[in-house]
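The complex is shown incomplete by one protein chain, all other protein chains being positioned as in the whole.
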Amino acid sequence: MRDARFASDNAAGVHPEVMAAIVEANDGAALAYGADPWTARAEVAIRRVLDAPEAGVWLVPSGTGANVLALRAVTGRIDGVLCADTAHLHRSETGAPELTAGVKLLTVPAVDGRLTPRAVRAAIPPRDGDHAVRPAVLSITQATEWGTVYTPAEVAALAEVAHAHGMLLHVDGARLANAAVALDTSLAALTTHAGVDLVSLGGTKNGALAAEAVVFLRPGLGKGAGRHRKQITQLVSKMRFVGAQLSALYAGDLWWRCAAHANHQAQALSRAVVAVSGVRLALPVSTNAVFVELPVDLCAPLAEHFAFELWDPARRIARWMTAWDTTEGDIRQLVGTMRALRGEVDDEE
Amino acid sequence: MRDARFASDNAAGVHPEVMAAIVEANDGAALAYGADPWTARAEVAIRRVLDAPEAGVWLVPSGTGANVLALRAVTGRIDGVLCADTAHLHRSETGAPELTAGVKLLTVPAVDGRLTPRAVRAAIPPRDGDHAVRPAVLSITQATEWGTVYTPAEVAALAEVAHAHGMLLHVDGARLANAAVALDTSLAALTTHAGVDLVSLGGTKNGALAAEAVVFLRPGLGKGAGRHRKQITQLVSKMRFVGAQLSALYAGDLWWRCAAHANHQAQALSRAVVAVSGVRLALPVSTNAVFVELPVDLCAPLAEHFAFELWDPARRIARWMTAWDTTEGDIRQLVGTMRALRGEVDDEE
Amino acid sequence: MRDARFASDNAAGVHPEVMAAIVEANDGAALAYGADPWTARAEVAIRRVLDAPEAGVWLVPSGTGANVLALRAVTGRIDGVLCADTAHLHRSETGAPELTAGVKLLTVPAVDGRLTPRAVRAAIPPRDGDHAVRPAVLSITQATEWGTVYTPAEVAALAEVAHAHGMLLHVDGARLANAAVALDTSLAALTTHAGVDLVSLGGTKNGALAAEAVVFLRPGLGKGAGRHRKQITQLVSKMRFVGAQLSALYAGDLWWRCAAHANHQAQALSRAVVAVSGVRLALPVSTNAVFVELPVDLCAPLAEHFAFELWDPARRIARWMTAWDTTEGDIRQLVGTMRALRGEVDDEE
Partner (left out) sequence: MRDARFASDNAAGVHPEVMAAIVEANDGAALAYGADPWTARAEVAIRRVLDAPEAGVWLVPSGTGANVLALRAVTGRIDGVLCADTAHLHRSETGAPELTAGVKLLTVPAVDGRLTPRAVRAAIPPRDGDHAVRPAVLSITQATEWGTVYTPAEVAALAEVAHAHGMLLHVDGARLANAAVALDTSLAALTTHAGVDLVSLGGTKNGALAAEAVVFLRPGLGKGAGRHRKQITQLVSKMRFVGAQLSALYAGDLWWRCAAHANHQAQALSRAVVAVSGVRLALPVSTNAVFVELPVDLCAPLAEHFAFELWDPARRIARWMTAWDTTEGDIRQLVGTMRALRGEVDDEE
């Protein structure tokens, strides 16, 4: 079996503090479907960390589920959603936005996963009577699928464009923590304070077992979200265990520590890997994703040892993800394997 | 906060052996989305316990998710699904079968939650050209929402009716274990051996944290189920933890022990409760559900102490569920509270 | 080929005045999609005949299309629609309400196609948190599928129940004209004045070629209906020809004359048919539907000559529909064929 360590940040296990919270929540009977204290505590923690005391918070077990719930709860059946052509929404959710959320996606050309106000404006379809969907949401990913980030000012600029055109701004924040760490800023600065309207707030990729949250930051948004959550199959019965996970992450600084570790190791990996002959970074590392262009004769052999996604097969760009648990030894093994495959002597060993 | 102990079997926590399995699975990196050994082990265990070596097994975190995946993967957009008018599918899933699975439900009058071949036959719409959906699946719940069961022979008779009319037989088995224990038979006898085509196999209500499985028993069924699972938001990234739960339940006899305990305590509760004046069983207890008709002046006061569902408000029929963790003390407290509210002296104390 | 004359009121052709209007509208170029004078005139006529000067009127070519548009434009994805278990919506639209409109139908037991406030109240699901859809619309058929009618007072009573429970009242009025004639009242009395919120107003069954209208009677309803109409494929490009049809019907009294003729001939047919031995009316004739219980040895032979629907196969209840073009000769032929098949001498001939 191929080594899973850099395949994705969801190849990592559960952070010990999160696991301890799960075990601790296993204490007798508790009302199902979220009417329990752990869920309540998670909601409080999330509202606080986003500086959004009135926000509606809905816990779910899946990131795609979070995105679908977020979009579905704020749109009607004749609405569209603008997103990057690289967005997880568009490329990696098997049509769930269209078929389960029930919206048409309209893609915007992205550079390194990022959208600009100009690109968004250009992609808004002309007022076309009844022959086109109405763009109701602009969705961005933070950190993006290419590991890049939007600064608070950039998010605010996109919020302004969105609002000027009658759209809400949604952030797919499966890796929002990694972006905050990279920018050395708060989660609130990247969302509530920047004019974001709703967020899919990640947990699983940052040390949880299966826990995400949809957060409606603007009052009045997300009416009926509870029924939507059930209808799209995202209502977990023993919700307390989801609540416990998110509480563990967000009531204190665990979310930061996990993301900071992951980002730090991505930098370490990026420094180590460029020493391998013929390997170069496809773009600078901002968060916990390392994209490298592999030499033609290394790609296939390396894939026999380590699992990874070939992000751009034509250019042989591989994606490696670090996580809260990535060790220096992990990095040494990956780089060492590469050097061995290249016939290089590993000086460090 | 009201006492949750009898509100539902999903008010119970996680069985210690299941929790231990979750903790044990937290061991380094593992490929996401089910390409891990724990998932593989769960699949093997489930195929074995259902005596279906060729079955397709798909793990999901939610029972509604299991039903939606099961129905969606075997139907087209112009198909219908017959189910009891009391079915969870119809009454408790917020339209997920119609809106997320994409099938029209056609309800069949049930008695105590159970369907008969005669009732099913009468509910099949006449061949109506292109003006009606084609019933493609008959779905039954085992144990039913009223806690009743179908014997293997009764399941086989329904399978025969279903197949004779070009339908598959689906079993919503969120409490299949409880039915097997009640009938002192195997899970295979209630499914594979009885002609069932596909099953939503429960875990969460029987000691797991969030783990169910869709099992396609008939070869060739469920093509594309993996994509359907992703599209309906039921693909968990850190799947190993779902696999660990179901492996813990089904690789040995834990599923039987949990269900046997719950059923046993339901019998105990049913015996204890009829001693309270004015209280009577609404129907005999078969599995882990106890339905009681409450005196008019007991219903509201009791609801201040214990959470429960009023299954039939007109007749004041309350539903109490026992679980793998229900203790004699729990039963004593519920019955004691009732006696106290009725002004009766509790002889036992 | 079997005689189609009583198979349905849509077996009839197009009334000459409607056809003349179609031909007259074929006059040079006109903007498509409804921006033409014929459409505008139809809208004015319909608002007037319903006494609803502010109503939103949307023309469509199909009755099922009208129902789907009506329901879709006033509901969200987590809403339900209450309707009779005999409703066209539920039995004859191949799941379009669920799969194309995107709502869950909740059926109410009907007597002779009619609902009562009591039956509606009993069918409203209990407030069930997030586990059930919210009934957002009560839909009745006028005249019903059994040819029966609701008086204005009965409609008003159902409107009151609907509104008291947060529902809109929708009338599937494919045969509203026949009901108005039967009750000797106006279309407005059966809709706007009785508290109805939205109507599918028929045309095709009453002399048109393919023309229906969705009318949102209450101001503010039906936002985005134009986009919904396009999305569900009900936006006709050369809309002027739909407008011409409905203008022909509703700008004057053609709608009344057509329906009055059809109703009158249904009475004539019902009187003639009971003279055939062994044949009896299944229920009194109110509009243009005649339901007869056929003797066991007449049913199949008659069906070789005349096409008709067996509404209740068990009781051999056949449905015959009269239309704007039914002649006395048509009736004589049907009855004569029956008598001949029964071996009776036809005294009239």
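As written, the chain order gives the labels A, B and C, with residue 1 at the start of each chain.
One rule holds for everything that comes next: a residue touches a chain if its C-beta (ideal position, glycine included) is under 8 Å from a C-beta of that chain, and two chains touch if they have at least 3 such contacts.
Just so you know, these numbers come straight off a predicted model, no measurement behind them.
Considering the complete complex, the chain that is not shown touches A, B, C.
The chain not shown here is touched by just one of C:8, C:151, C:186 or C:267, and that residue is C:8. Between the chain not shown and the residues A:35, A:68, A:87 or A:133, the one that touches is A:133.
In the complete complex, the residue from B:102, B:222 or B:243 that touches the missing chain is B:102.
Remark: the omitted chain is touched by one listed residue; of A:78, A:155 or A:249 this is A:78. The residue from A:23, A:99, A:251 or A:281 that touches the chain not shown here is A:99. Within the set C:64, C:178, C:247 or C:337, the residue that contacts the chain not displayed is C:64. Summarising the interface, chain A meets the missing chain with residues 77-78, 80, 91-95, 98-99, 102-104, 107, 125-126, 128, 130-133, 310, 313. Chain B residues in contact with the hidden partner, per the touch definition given at the top, are 33, 72, 76-78, 102, 129-131, 133-134, 224, 226-231, 235.
The omitted chain makes contact with chain C at the following residues, 1-5, 7-8, 10-14, 19, 22-23, 25-32, 61-65, 68, 93-96, 99-100, 204-205, 209-210, 227, 230-238, 241, 307, 325.
Note that in this section only the chains that are shown with their structure count from here on.
One finds 51 Å separating the Cα centroids of chain A and chain C.
Centre-to-centre, using mean CA coordinates, chain B is 41 Å away from chain C.
Taking each chain's centre as the mean of its C-alpha atoms, chain A lies 33 Å from chain B. In chain B, the residues that touch at least two other chains are 93-95, 99.
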